[in-house]
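The structure appears below as structure tokens.
One protein chain omitted, others in place.
Note that the chains are named A and B in the order they appear, and that numbering of residues resets to 1 at the start of each chain.
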Amino acid sequence: MTRLILQRLFYGLLTLFVVSLVVFLATQALPGDAARAMLGRDATPERLTALREQLNLNDPVAVQYGKWIAGLFVLNLGESFANAMPVAEYLGPRVSSSVALMALAAIVATPIAVAIGAYSALRRDRAADHATSMVTLITAAVPEFAVGILLVLVFATGSLQLFPAVFAGSSEAVLESPEQLVLPVATLVIAVSPPIIRMMRASMIEVLESEYVQQARLKGLPERTVIWRHAAPNAIGPVAQVIAVQLGWLAGGVVAIEFLFRFPGVGMALMDAIDNRDIPVIQAVTLLIAAIYIVVNLLADIVGLAANPKVRVSSR
Amino acid sequence: MSTATLETAPADPPAPRRRSGLLHAAWRHGRTKAGVIIVGLVVVVAIAGPFLSPYSPTEPVGPPNSTGVEESLFGTDGIGRDVFSRFLHGGYTLIGIAVLAALGGVAAGAVIGIVAGYLRGWLDEFLMRTNDMVLAFPQLVLALLVMSIIGPQVWLIVLLIGGSHASRVARVAREATLKVIEQDFIKSAEAIGLPRWRIMATEILPNISSPLLVELGLRITYSVGLIATLSFLGMGLQPPTADWGLMINENRVAVTVQPWAVALPVGAVALLTIGANLITDGLSRASIGIDRGVEE
Partner (left out) sequence: MSNQQPANSGNNEHTALEVDGLTVVGRPSDVEIISGITLRVRRGEILGLVGESGSGKTTLGLSLLAHCKRATEITAGAISLSGTPLLGRTENEVRQMRGRSVAYIPQSPASALNPALRLRTQLSEALHAGPAPGNGTAGDTPRVLDRVREVLREVALPDDDAFLKRYPHQLSGGQQQRVAIAMAFIGYPDLIVLDEPTTGLDVTTQAHVLQTIRRMTRDYGTAGVYISHDMAVVADLADDIAVMYQGDVVERGAANDVLAAPQHPYTARLLRAVPLLKTGGHAEPEEEPGDALLRVRGLQANYGSAPVLQNIDIDVRRGQCVALLGESGSGKTTLSRSVVGLHHRFTGEVLFDGEALAPSSYRRTAEQRRRVQYIFQNPYEALNPRKRVRDLILAPYIHLAGQPTDPDAVVHEALERAALPAAYAERFPEQLSGGERQRVSIARAIATKPDLLICDEITSALDVSVQAEIVQLLRNLQDDGMALLFVTHNIALVSNIAQKVAVLNKGEIVEYGHVGTVMSDPRHSYTRALIADTPDFELSFSESPLHRTIQAPPVKAAPRAE
């Protein structure tokens, strides 16, 4: 058990390292003069020199990477090129807004999705199940930005102007304008829920058809005991993984949603940085998103291991 | 022959009917039919659209952001181009790129998955660990990262989307391969010394075609979504091209005055992905039924 967890942790760290290498190589160590490529039309000799200095471009690649990585550990992410302030300072409030947005979406989506999935399984092949299946099929297919726009078209334009179409608050206090959060959160909830619903339904059906549930029924246990003691605990295990994967997906999924609603988070910061060719910010945000994604998946793995009595109590 | 004493079946009993193939079985689900109709509709619009469009997709025909202009069905966009003409021109590139990326991704993923799953050992470890690294990036963020540096190019979109599909398909193909190679007909082929590549091509591949076909449907659905999202973020096809994702990007600020310029492409993208997913679901239900050996 401990060995398995350590092994997972090791692979998680290895993956993080490789991802940081990819981010670094993709942005900075391209063939040719990275500084010139980044500045493009804005390249003046002074700016080129300044950028080369900031990115340590005059050092060998390995040294460049070493300096960059060492900086990460002390939150020295460099200077934002477009905003003329340290990247950490620039991103700080944006990270917390994004985390608030993601957390809200996760808190709303997870219990609802699990409940709908379980209900659907219990009503298998009845009308409610078919309706759920159709709705999840449709919402799973449509890209999240399109879901957001459809929500905007329905709830923010025309006759029903219930919520604002774009976010107008500041990045310091996103939670103070709850009505502005409704559409972005709703979009994310619709986007992350379908796989959780479908997995919960499938897992619950598999467990309900298992021989131990049949045996529990043949023992004459009340249906409530059968479902809550025998079925549900065994059904939730595989779903935990999917939930985690979906929450990890949120980290990347917020980019398009923040862009759509002009929500002041990391996703918006990434899109702005791409527009401005603001390399330090691009590096920091992509690495951050990948790191969240990796860590959440790692947690999912470990939770999955810990929840399985066969692994927890090493056998015989 | 020494079998004379045995009780044998009557000379020529009629053979039991074969179970129908995946496509046949999938077609029996209502949702597959609905999906095919929806996708067919959108594809016809995308392909025939350029020939039917009333105006050029890139030339202004009237005042910007106006609806109810005469001779212009859905009005004009932010710089006065005909919305309907741009809509009719904006589909085929999206669909073409999406299908190309999905096909490439599924093909590459199938090869990686079968090789890793069958040959096992260090090659499996290497391929799957590399795969995990690719999977550690959300597809969209990886594409954004690379394109922000190299710049938006069509071949790059196909490569990035196809590549990130490949690692996801490889996982599925590997799982399916592991299930197949547990079965004794693979050992039977090994016992007579059939070369490994022929075992992979003739014994394994035909037996994982169902999950691969389901993956193809799924990957086309996701490709459409991803490519539209990239265009929407301004990292896909570049102006002045007519493209559904780009149209949404260009016109979303004016959504309150000119909703058609956003609603038409969003509706088309939504219908296309929904239709593709309905077909995928039909395929996957049929493939589960076939694997379980039940006739649905």
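Just so we're on the same page, contacts are C-beta pairs under 8 Å (C-beta built on N, C-alpha and C of every residue); 3 or more make two chains touch, one makes a residue touch a chain.
From a predicted model like this one, the values you see are computed outputs, not experimental measurements.
The residue touching the chain not shown here, chosen from B:77, B:132, B:203 or B:281, is B:203. Listed here are the chain A residues that touch the chain not shown: 209-212, 214-222, 224-225, 228-230, 233-234, 309-310, 313, 315-316. As for the chain not pictured, it touches chain B at residues 1-3, 5-13, 15-19, 182-185, 187-194, 202-203, 206-207, 293.
The definition used in the following text is that only the chains that are shown with their structure count from here on.
Within the complex, the chain A residues that touch chain B are 11, 15-16, 18-19, 22-23, 26-27, 30, 37, 134, 137-138, 140-146, 149-150, 152-153, 157-158, 165, 248-249, 251-253, 255-256, 259-260, 270-271, 273-275, 277, 282, 286, 289-290, 293-294, 297. Of all residues in chain B, only 31, 129, 132-133, 136-141, 144-146, 148-149, 221, 224-226, 228-229, 232-235, 248, 252, 255-256, 259, 262-263, 266, 269-270, 273-274, 276-278, 281 touch chain A in the complex they form.
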